[in-house]
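Everything on this sheet refers to the single structure shown next.
Complex shown without one protein chain; remaining protein chains in place.
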Amino acid sequence: MTDITKEAIVPPRSFLSQDAIQVFYRLLAALLICAVLAVLSDSFLSLGNILNVLRQASLTFFIASGLTLVVLTAGLDLSVGANVALSACIAGTVIHKTGSPALGILTGLACGGIVGLLNGVMVTALRIPSFIATYGMLWVLNGLTYWYMAGETLHGFPAGFRQIGSGYLFGLPIPVYLLLVFLGIGTLFAQRTIWGQEIYAIGANPVAARLSGIPVARRLLLVYAVSGTMAGLASIIFLSRLNSAEADIGESLTLPAIAAVLIGGTSLFGGVGTVFGTFIGALILTLVLNGMNLLSVSANWQPLVTGVIVILAVWLDMKTRRRAQ
Amino acid sequence: MSDALPIEVTSPTPLLELRGISKEFPGVKALDDVSFAVFPGEVHMLLGENGAGKSSLMKVLCGAYRADAGEFYYKGEKVAIGSAADAQKLGIAVIFQEFSLVPHLDIAQNIFLGREPKGRIPGTIDRSKILADAKRVLGTIGFDIDPSTIVDKLGVAQQQMVEIAKAISQNARILVMDEPTAALSDRETELLFALIARLKADGVSIVYISHRMAEVFALGDRITVLRDGRRIDGVRPADVTPDQLVRMMVGRTVDMTYPRNFADKPGEVLLQVKGLSSSTGISDINIEVRRGEIVGLCGLVGSGRSEVARAIFGADPVSSGEIIFDGKTISGEPDLAARRGIALIPESRKSEGLALLRSVSDNLVVSALRKLFPSGLFDQRSAQRTSDGLIRQLRIATPSARQTVGLLSGGNQQKVVIGKWLAAGSKLFIFDEPTRGIDIGAKSEIFALIDRLVAEGAAALMISSEQVEICHVCDRAYVMREGRIAGHLTRNELTEENIVRLGMHHA
Amino acid sequence: MREAAVVSEPNPLQRIPGVAIVLVLLIALFSAIAPGFLSVANLSNVLVQSTILTMLALPMTLIIMTEGLDLSMGAVLTLTSLCVAIVSLATKSMLLGLGAGLLVGAAFGTVNGWLVAILGIPPFVATLGTLGMAQGLSLIVSDGQSVVGIPHSVRDIYSATLLGVPVPIVMALVTYAAFHGLLYHTRFGTYIFALGGNREALRYAGLSPNKLLIAVYALGGAMAGIAGLLMTARMNSGHPTAGLGLEFDAIAAVAVGGTSFERGNGWLLGTLLGVIAVGVLRNGLNLISMPSSVQVASVGVLVIVALFLDGLRSRA
Partner (left out) sequence: DGETIAVFTKNQTNPFFQTVRVGADNMAKALNAKTLQYIPTKPDSIPEQLSQIEDVVVKKPSAIVFTPVDYKAMVPGVEKINEAKIPVVNITDRSAGGKFLSFVGADDYSLGLETARFLLKTLGGKGNIVIIEGVKGSLTNVDRVRGFNDALKENAGAKLLASQPGNYQRLQALQVMENLMQSNSQIDGVLAANDAMAVGAIEALDGANRKAQVIGINGTKEAIDAIKSGKLLASGDYNGFAQGCLGTMMAIRSLRSQPVIGEIVLKPTVITKDNFQPFDVPLEQRTCPTFEDAGKLGAK
């Protein structure tokens, strides 16, 4: 190498990766919201409320973490909410019929996973764009669930099973432990395994990924199956938390999950984002609702405030990202 | 600007002059105090290594980039070029290295984008006029095609011709062409050269960027050489030899004969293709590649060479025939071929080769993940180390392995595409136009690298439109015509003449 | 060879888009099994029912062609519908109501465009945010109540006929013709292709992609305003949740109609066929009294089948 070429190569300015910087800014945004709420409401900073927020965020996070992987591959899964509903209803029935929570949990996870796998098949083998495939799946699942439940509600589950969603261990709610575990697993999977790397590569350019020898179809199947299985997990948490299930529980879960992923900095164009960001996204959304409840904001204003926060969060993200570049 | 241009090649005042242009990107000083002048009616060659700043200088010239420092003079008067519109007003048109066509509009709409003839109803387009105008422009460059064809349906070469038509249609006084022939076949290249001659006669100035020495001497009136963002020299073709030019570009001597250590005895058969056909238009392909060999695959553009490469790699479905690699039949997706030890360096780096938004390092290790991290656990540091090695080995000009690959210059991107298979430990390398857009220095290094790979027991199948290269480096070559193998040339028979003869239609 | 493929016409059967096949099959099926399906009254029903969605799906096609998305359309429609109701109630004038609806719709569209083009927020997120805002504003201006008692002139828009053709159908046809002309015959239409296909090309041509993008989104908002008038006329009232979720129906219709989400490739007629296919399916299933859970699933199946057929075609 000549000297002149060497001059052109300047060492990187920061040892932090772009992802780390973005996550940092997002954490800052969440803390900012916390600070505002702490000033406005006395009860916000209590330990009880913080655990409360974490526990509420966990449900969104479970759904959103699987979804993050899908979005990383430049896909989308609109069926997660409907998947939660169906899985919860089927798992609930199994627990009722067999009396075995373990069997119910397995069924719920399996049901979610199978639905996810079917999404994956539509996207890979049938080559239907994921947005449309999972939108279709959403309606198919709704139809199935409506038919299966016939307007009934399942309720009343064994106390042991209910511990998963509402129990405590050493003063912390059990869903919070689960949240930490899956945050860890998700982050490790995405950042520290070659599968994770391959998923980022697929999202960034699927054609190039295929020609680089990545088994694109298999990885996509995996990703959709994981997303479905996480929806299955969410359904179990839901079931044990609310002690009941009905056909329409999924409807209000999908858009918040997608919003959490996007606020978390994952790009819909694929290849950019982190699971940790999604966690913060879920946290921000939960904080906003928690704050509005604590401050008794009128119901009429809640969608408006949420909408503004979503835009603000992403805009701040864009700002900081530009500056960081 | 309405006054007629003096058609005077030796006019003392330059038509356009750039003085002291500097442009810095994070971590890269792309242009450093560069001055550059274009005289009326000349073809001005702009040369330099990959990443030297040629494209950047032209983007400054046409208003796509805003320079950090520097001044512009048009016919001796100071002007400002702050946007593409400013440049257009001065009569500057550009044929970019990356296409600027809209895929789902037709040829006519693309040529006149933003300058559509107005229809009777306000806001509408005069459809018959735009088609007629397009037909006329296409006629002047000798490109015979229906102007209402949708651009997405065109091949690379045809798109390049539309790009040229688009620039011509602006009646520009200064026409910038950034590696226009990289995607053209011989026939279109001839058309282009004829066109350049005509434009020159009309007093149009042309700035021409190319890595092909032959073109430099065939077309150029003057040469400016850039190196690492600085202007090194300006010369006339008559006053220099190719060797001297190359030394100016790279700052050292480069052996341009691509030396090869041909093995005395070819190794065992590594790849055997029997009666391969595919719906992409190739049929009954029979090819054999042995260890230690570089086998060429030549033919005209569109003769199906890329399709053969893709079919062997599993990228296109095979309708009949057999591919035996390393003693075993393979059939399936590219991941299978890759795992068995086949590497494909595809022809289109942007759409097929790179994840443009990811880092250089990510792109360099992506094919080698399984080999580098057999446990399945990925480690960023070790990936970085591997890529640093490749960056050094391939002399990829980048501020760091963390740089986004889409920000590299065209040639350096191509090096990354090649580099990613080096770490994977493949046995057979299929190169599809590996040197497209690569500078002369890098070219000889890449050939040296391929030579080393095959000497160590690998093999290569190489597609190239530059027959000189094939003749220099290949042990033997297959020539394709209309989707079939038209002939086979041994080392002794391998001449440009023979390749053309076998590859011609109705030979 | 690829060169040959450009010249020779592919098998004409392969060029028929999935949505057309599906539509023909549906019509044939329901003609056979659903009594009354082919009656003029029923077919007119189907078309009238499809008009509001058409008004949303046409601009949605353009927005999707720019590699964008507008999730706020349903909520904005709801808000404009309320505005139409409130203003026409207060002024007793249909036109003023329409004006208010158009204004509010265009304002929201402009905000969407501004967020996407100037602030660079991804369309999905930006319009998810404005969805919340429009929904919130709907609740706030109506306090969660229906707005009733609006003048008859508004209602007549939906129920009147022109030369025997229901006015909503006339409006939809005019809108389609206008959009067709706009997309395929004007400079603006050309630039829409470029917005999705190659934004750089626009910039080099000396045009401002940002202004164009804002215009496209504003157009979408304005159309939601017109659709809001139809919705109000249809319900003879304004309601704070009436149009929620319609944006997904519109997006589904666009996708079923063969518009791809990449590189600015759109097909307006396909969108129209997509809207009608969804309408025919719902109507036919109602006529044969299909259990509701099957109806729910059927829309999903329709979407998947149409896209699957398209996929088959593009691979062949």
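To keep things simple, chains are lettered A, B and C as they appear, and every chain counts its residues starting from 1.
Rule of thumb we're sticking to: a residue touches a chain if its C-beta (ideal position, glycine included) is under 8 Å from a C-beta of that chain, and two chains touch if they have at least 3 such contacts.
From a predicted model like this one, the values you see are computed outputs, not experimental measurements.
Colleague: I'd like to know which visible chains would be in contact with the absent chain if the whole complex were considered.
Modeller: The chain that is not shown is in contact with A, C.
Colleague: Out of C:M133, C:V167, C:M231 or C:V275, point to the residue that touches the absent chain in the complete complex.
Modeller: C:M231
Colleague: Which residue from C:L269, C:L287 or C:V301 sits in contact with the chain not drawn here?
Modeller: Of all options in C:L269, C:L287 or C:V301, contact with the hidden chain holds for C:L287.
Colleague: Of A:L180, A:L242, A:L255 or A:V308, which residue touches the hidden chain?
Modeller: Of the candidates A:L180, A:L242, A:L255 or A:V308, A:L242 is in touch with the missing chain.
Colleague: For chain A, which residues reach the chain that was dropped from this view?
Modeller: Considering the whole complex, chain A reaches the absent chain at 41-44, 46, 48-49, 52, 55-56, 59, 139, 142, 146, 149-153, 155-156, 166, 238, 241-244, 246-249, 251-253, 289-290, 293-294, 296, 299-300, 302.
Colleague: Going by the touch rule given at the top, which residues of chain C touch the chain that is not shown?
Modeller: 35-36, 39, 41-42, 45, 48-49, 52, 139, 142, 144-146, 148, 155, 158, 231, 234-237, 239-243, 245-246, 282-283, 286-287, 289, 291-293, 295-296, 299
Criterion: only the chains that are shown with their structure count from here on.
Colleague: Which pair, B-C or A-B, has more C-beta contacts?
Modeller: Output for the comparison: A-B.
Colleague: If you average the CA atoms of chain A and of chain C, how far apart do the two points sit, in angstrom?
Modeller: 30
Colleague: Provide the C-alpha centroid distance between chain A and chain B, rounded to the nearest whole angstrom.
Modeller: 42
Colleague: Would you mind writing out the residues of chain B in touch with chain C in their complex?
Modeller: So the residues of chain B touching chain C come out as 62, 64, 83-85, 88, 94, 96, 98-105, 109-110, 113-116, 119, 123-125, 127, 149, 152-155, 280-281, 302-304, 482-483.
Colleague: Help me check something: in the complex, which residues belonging to chain A touch chain C?
Modeller: 122, 126-129, 131-133, 135-144, 146-147, 255, 258-259, 262-263, 267-269, 299-308, 310-311, 314-315, 318
Colleague: Considering only the defined contacts, which chain C positions touch chain B in the complex?
Modeller: 1-6, 181, 185-188, 190, 193-194, 197-198, 200-207, 263-266
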